[in-house]
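All protein chains but one are shown at their positions in the complex.
Chains here go by letter, A and B, matching the order in which they are written, and residues are numbered from 1 within each.
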Amino acid sequence: MSPLSCYLLVAALLFAVGLAGALTRRNAILVLIGIELMLNAANLNLIAFWRYGPHPEALTGLMFAVFSIAVAAAEAAVGLGLVISIYRHLRTVDLDEISRMKG
Amino acid sequence: MNTDLLRILPETILVVAGILVMLIDASLPPRAQRRGLIWVAAPGTMLALWASLIQLRLDPGTAFFGAVETSPFTIFFHVLICGIVLVALLLAYDTLPRDSHHQGEFYALVLFGASGMCLLTGAVELLVVFIALEISSISTYILAGYRKHTGKGPEAAIKYFLLGSFATGFLLYGIALIFGATGSTQIYEVAHKAASAQNHTFIVLALMLMLVGILFKVSAAPFHVWTPDVYEGAPSPVVALLSTAPKAAAFALLLRVLYQMLPDLRSLWMPLLWVIAAASMTIGNLAALRQQNVKRMLAYSSIAHAGYLLAAFAGLADKGIAAAAFYIAAYAAMNVGIFAVVTLISGYDEHLPLVADFRGVLYRSPLLGSLLIFFLISLIGIPFTGGFFGKFYSFSAAVGGGAVVLAIIGLLNSGVAAAYYVRLAVTVAQKPENGMSQAALPVPQIGVAVGAALLFTVGATLWLGIAPEPILRAAENAAHALQ
Partner (left out) sequence: MHLILFIVFAGLCLAGALNLLLQKHPINSALSLVVVMTSLAVLYLLLGAEFLAAAQIIVYAGAIMVLFTFVIMLLNAGREERTLGSKAAVALGFPAVAAILAVIATVILKAQDLGSVSLSDGITSTEELSRVLFHELLLPFEVTSVLILIAILGAVSLARKGHGDQEAGK
C-alpha cells in the first residue's frame, strides 16, 4: 500500500465516522460536530493529494484546505448561532423534539 | 477599467450595496423604521442587472487566473438571479412587518446571498464554486429563520442548515477527490485531464459525491426531505426567493459540472439523472396530493418541477442545456409569482395557511384570486404560459436524447400534478361559506411595490408562454457557451 493510500484511508474512515455522527445523533451540536469531522476528512484528502500529487509546487490542494478551514469556521459560527436561537424558543437542542412540522 | 474587474462587476455591485445597507442600518436610530433601505437594495440589484447586460459587450473569457468567466451562459443566469432578487425585495418591502427593526439584516443578507449566487454561475474554479455556494447557502439558512417568534422559523433554519452543511461535506469530499484524480481544481483543466484519463473510477466516485451536494441544493429526490419543512417555516417572501434563485444557481453549477467538466462521462451520469428526475417528479407529485397546507403543497410541487427540469439533462448537450436554462427561467417567473400571491392571501404571519382557508378568495379579492389561478395554470403547464413551453422544451430535449420513457413519465406526472393544482384553483373559485367568518376577513392590500412585483412575474410568465423565442435564443446561446 502506498503512503498516499494510507492517508486516504484514514480520511475515508474519518469521513465515515463523521457521517455516522451526523446521521444518527439527536443533539444538534453533535450533528454539527459530525459535519465538522466530514469537512476535516476532506481537508486531509486535499493535503495528501497535494503532497503526493504531480505538482506540489502549485499549492492548489494546500490553499484549498486553507480556504475550507475558513469556510468551516464561518459555518460553525452560524450553526451555533442557530442552535442558541432555537434553544431560546424550545429549551432543547434535541432534533427529535425540535421537529414539529410533519407531512 | 480593468476587464478583470468588469467580469465580476455584478457581484461587486451587489456586495457594495449590501455593505451600504449594513452601514446605513447601523447609523439609523434604533427605533427608526428600516423599510427605506429598499431604496439602496432595489437600485443596487437593478444596477447589478444592468452590469450583467453590459457584460454582453465583453468577449467571453476568464478573469482572475481562470477563477471566473463571463459568457452568455453566466449572463443568462446573472440576469435571471438579479430579476428574482429584485422581485423578492419588492415583495418583502410590502409584506414584512413594518415595525421590524431587523429589515436591515434582511436586505443585506439577500444582497450578499445574491452576489454568491451570481458568482456561483460564473465560477470556473472549484474553490470559488465552493465558497460561492457557501455564501449563497449560509445567507439563505439565516433568511429561512427570519420569522423568529413562531418557533417554526428557527426549526426550519436549523433543519436547512444541518442538512445543507451535510451536503456541503459531500461536495467538499467530492472536490478533493476530483483534485486527486486530475491534479487541478480549475474546471477547464479538470475537463482536459478527465478526457485523457485512463482510469475513471476515482472521477466517477468524486462525481457521485459532488452530485449529492448539488442535488441537495436543487431539492431533487432523494435529497428533498428538507424542502417542505423549510418552505413551511420560512416567511413566504423568503420562500419566493429561496425556492428559485439559489436553485437557479445550483442548476447552473450542475450544468457546468456535467456538461462542461465531465461531458465524457455522459453515458454514466445520464442514467443516474434519469432515475433522479423520474423519482423527483413522482415523489413530489404524490406527496403534494396529500398536503393540506398550501406552502407544503407548493414545496412538493417544486420538487416535482426540479424533476421536470432534470429531464432536460437526458437531452444532448445543446438542446438539453438550453431546455434546462429555459425551464429555470419559466419556473422562477411562475414560482416567485405564486409565492407573492400566497404571501398576500395568507399574510406574513400565515393566519390562513390551509387549502381550505383559500376558499372564496376569488370573491374576496378578484385580482388576487385570478392571479393565483393564472399561476396555477402555468404550473400545470397549459399553453400560453411559461410553464407550458418549459415542459415542452424539457421533454422534447429528453426525447431527443433518447429518453422517451422519461418524457412519458413526465407527462403522466403532469396529469397527476394537475389534480392538486386544480383542487386549489377550484377552492379559490368556490363561493364563500354562508358564515360571516370568511366575508369578515380583510381584503389583502396590494401596495405599489408588491403590485410591481406581481406585474413583473405575470408579465414574465405570459411573455415566456406567448413569445418564448428571445429567451429561448438566449438559452441556446448560453448552451453554446458552455460547450
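Assume a contact is a pair of C-beta atoms (placed from the backbone, for glycine too) under 8 Å apart; a residue touches a chain by one contact, two chains touch by 3 or more.
Just so it is clear, the structure is predicted and the values come from calculations on it, not from any experiment.
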- [ ] Touching the absent chain in the whole complex: find that residue among B:Phe112, B:Tyr160 or B:Phe179.
- [x] B:Phe112
- [ ] Tell me which residue among B:Asn2, B:Ser27 or B:Asn199 touches the hidden chain in the full complex.
- [x] B:Asn199
TODO: Would you indicate which residue among B:Leu9, B:Ala42, B:Leu91 or B:Val128 is in contact with the undisplayed chain?
DONE: B:Val128
Task: Hidden partner interface residues of chain B, rising order - done: 8, 15, 19, 22, 63-65, 67-68, 97, 99-102, 105, 108-109, 112-113, 115-116, 119, 125, 127-128, 131-132, 134-135, 138-139, 141-142, 145, 147-149, 153, 157, 180, 199, 201-202, 205
Task: Chain not shown, touching residues in chain A - done: 1-10, 12-21, 23-27, 29-30, 32-34, 36-37, 40, 43-44, 47-48, 50-54, 56, 59, 62-63, 65-67, 69-78, 80-85, 87-89, 93-96
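Note that in this section only the chains that are shown with their structure count from here on.
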Task: For chain A paired with chain B, centre-to-centre distance based on mean C-alpha positions, whole Å - done: 26
- [ ] Flag every residue of chain B that touches chain A in the complex, lowest number first.
- [x] 126-127, 130-131, 134, 138, 141-142, 145, 148, 151-152, 154-159, 161-162, 165-166, 168-170, 172-173, 175-177, 179-180, 183-185, 228-229, 232-233, 290-293, 296
Task: Parts of chain A lying in touch with chain B, wherever the complex brings them together - done: 8, 15, 18-19, 22, 28, 31-32, 35, 38-39, 41-43, 45-46, 48-50, 53-55, 60-61, 63-64, 67-68, 71, 74-75, 78-79, 82-83, 85-86, 89-90, 95, 98-101, 103
